[in-house]
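Handing you a structure now.
A protein chain is absent from this complex, but the other protein chains hold their places.
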Amino acid sequence: MRYLPKSDSERREMLDACGVSSAEELFAHLPEAVRLKRPLDLAPGISEYEIVQYFRDRGAENGNGYASFLGAGVYHHYRPVLVDTVVSRGEFLTSYTPYQAEIAQGTLTTIFEFQTMICQLTGMDVANASMYDGSTAVPEAAMMAVRATGKGRVLVARTVHPEYREVLLTYARNQGMPVEEFGYDAKTGALDLEDLERKMDDLTAAVIVQTPNFFGIADQVKEAARIAHARGALLVVVFTEAVSLGLLEPPADADIVAGELQSFAISPSYGGPYAGIIATRDKYIRQMPGRLVGQSVDSRGNRAFCLTLATREQHIRREKATSNICTNQALIALMATVFMTVYGKQGLRELAVQNLAKAHYLAGKVKPRFSGGFFNEFVAQVPGRTVDELNKQLLKKKIIGGLPLGRFYPELSDSVLLCATEMTKRADMDVVADTVLSTPAPAEVTV
Amino acid sequence: MIDKVRPHLSQNELLVFERSSPGKKAYQLPDLDVPEVDPSAALGAGNVRARIEGFPEISEVEAIRHFTRLSTWNYAIDYGMYPLGSCTMKYNPRINEVVARTEALAWAHPYQPEALAQGSMAVMAHLEAALAEITGMDAVTLQPAAGAHGELTGILLIRALLEKRGNPRKKILIPDSAHGTNPATAAIAGYAVQNIPSSATGVLDVGALEQIVDKDVAALMVTNPNTLGVFEENIIQAAEILHKKGAMLYMDGANMNALVGIARPGDFGVDVMHLNLHKTFSTPHGGGGPGAGPVAVRKVLEPFLPAPRLKRSGKKWVYDYNRRKAIGRVKAYYGNFGVLVRALAYILAHGGPGLRNATVDAVLNAVYVRKRLEAYYDLPYSQANMHEVVFSDDRQAKLGVRTGDIAKRLIDYGFHPYTVSFPLIVHGALMIEPTETEGKHEIDQFVDAMISIAGEIETDPQLVKTAPHGTRTSKVDEVAAARKPVLRWKP
Partner (left out) sequence: MYPENYRYTKEHEWVAAAGDVGTIGITDHAQEELGDIVYVDLPKVGAHIEQGKSLGSVESVKAVSDVYSPVSGEVTEVNQTLADKPESLNSDPHGTAWLIRIKLADPGQLAGLMSAAEYEAYIGAEK
């Protein structure tokens, strides 16, 4: 087998050195009762070409060549070719966690650059080297807030990504952390600040909001911060569409930012792997989960980087660690780093401006349901038929429509979440608009 | 000096911010095919940022050179062996990278209609089935993003079952030889941790276990083979003790590389376990991740697995969200799909017999390392080891040299260090796992290097204590980094 680099004669030599006559003897010490006495019921190994073919066949079963108007936390953005060029280098792809600083400066330097760029983007003082994704960064931020404030309760906006809220609940339930939701304004689609004010109390450790929120609307971070801080709670700001930070004012009033970087050259890849981040103020550094890279010098006085403040982490603190996270998303974070470098200061803004223009063109035709200012996605009410029926019509035109909101918001089951990015073609937006606005002929609609 | 490939020296590398100057570009966007929109009008003037202060502006050529040069400062599997214990740093097959980039799989949106996601769903179903067969368990979830995440999922599953039975209980038993994620996970899952000491021979003390297990114990978390690389010969007995008292057995699957095709945890009493796809199943470490930590369970725990579950409906795959007993999501969407593809490609390449052969070679390599080094380094136990071997630095410590020093000297010989000072039950541990993808030549070079270092310690211990000498970056001052943390660049 091509991955096993020993010849039979080499095996023989090694078995001799081990003092055994056959490899099976190496397992002779295992209790009889545990031994598997039959071969694994898996097909024999196949060739490289057959493996390619297997996945090509699976790809064909996915349908290809559709224009997509799906956003909802995962975005279709162009991936600059430099990204794969860099991460395909064996030194990045096949290297280990940079515990040995002398032979890992490549990884450590890029992480340091990554941490810096995330701070610049979010307006925070310090960022870690990545979390699994945005959805798990949220409970980590909540736990951080609990540690930092000594309080136990969390308030989360309904306009935070629904699956992110589910993950938060899974973690919170087992920490004895009560979680309550507060709503959104039915006209603007932004936070219902009165509802937040009503539900706020002195036992709240964190208020968690998202901007742009799940409906695509740039939300009222300043006001949420005021309400949270007045009662001694921290404000956690979540983002799922990182490109928005190219244009939107960063959440300077946040105490913790928990976000998802998938938009930065990370393939949608049916849900993962992505890269989450936690960024925060200097005073909360020691409460942060995950790895941190710090600047130092080597013994010759040259600038060098190393993992630092590791005493927060599981391998030292064990049950008192800030998190159980070990493996993170280093290579994915590197993709984001290359993306941020390629686009840079001007490019990220230009990219964001294009996204804004595309979505607003579509919204000019398919009127948004909410009046709040939005970035690259918005909610639209679908007239005359169900959202599923609309999407079926669009599929026939080789278009994947937006997310039917009824899936997560029963009160919005007549509405769809439409996303347009720099990759969305005007012609496809025209088709969507025409389809939404036209009255369907009975034969076109199959229920 | 042993002849080994070592990266060449190169010039100082500035950070991207230090190369930046206004107007340099590495990108070009197409022209807009729709009218421009004024951001302030659309979003409100107060919501629009003036600029991204400090963000770099460099050219494409500078970008590619920067990252390429930086990459050459890294050691990697593509350069040589990583003898890191319990990390299973095996070869990362390149075919995995190719197939993960199959366009219709790489561009699939998780909310794509099921009719247009049948390929992705088939991949996940295929992997679930293969992992169930490999582990001897009844059901698998692919949702967890890493081993520690899988541990959390597994403990939450146990909690859910015990809650349904009337009492979630309070404690999790963890051997003192366990990886740090185990107790950290137990704490996040809301359980108290009770350490269970290992026996004199480093394995589970079933006598002690019998005494300790009571109605407050929810589970024992065990790694098998344990972190000494030794198979837990009393595992079946341990499972019985736990089950009799209504507790469960969780297995940390980090060391599965010793068991695939040889023994199955489902057959020796394990109720729930996680796998590390970035260890046993060859997905690349990428400098620290991504990984994936699928969890395999016995039938009794299946109802509690996170939703959605894949189901066959006629000729199609569908998602079942109607799972009332589920513990809840541990992550958005379905799992680290791109990592799952790579693991499946690895399984397809080996096939059933191939996977077993890989395990055999992994164990052969580790036993060979033990045999060749046992005359030079102390073995703190005498049982047979499997895919990894743990020495102690006791002999060298008498001459003032510790495992950390030896590890740094190993770098001068062209290798990445082994795992230092873990497990904690061995004084000054040297934990070595070659994996099956190391050939005899590479392993002999490693062994020769370790023997040479043992000799250096006798004749010139200072040389070893002040290592590494041959690296581009010399020893980094980690104390200064921790005392005055500088965690970002500032102009």
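Chains: A and B, in written order; residue numbering restarts at 1 for each.
Throughout what follows, a contact is a pair of C-beta atoms (placed from the backbone, for glycine too) under 8 Å apart; a residue touches a chain by one contact, two chains touch by 3 or more.
Not measured: the values here are computed from a predicted model.
Chemist: Touching the left-out chain: which of A:Met1, A:Val20, A:Leu193 or A:Ala310?
Modeler: A:Ala310
Chemist: Touching the left-out chain: which of B:Leu14, B:Ala397 or B:Ala482?
Modeler: B:Ala482
Chemist: Residues on chain A that touch the omitted chain in the whole complex?
Modeler: 286, 310-311, 316-317
Chemist: In the complete complex, the non-displayed chain touches which residues of chain B?
Modeler: Residues touching the hidden chain, for chain B, are 478-479, 482-483.
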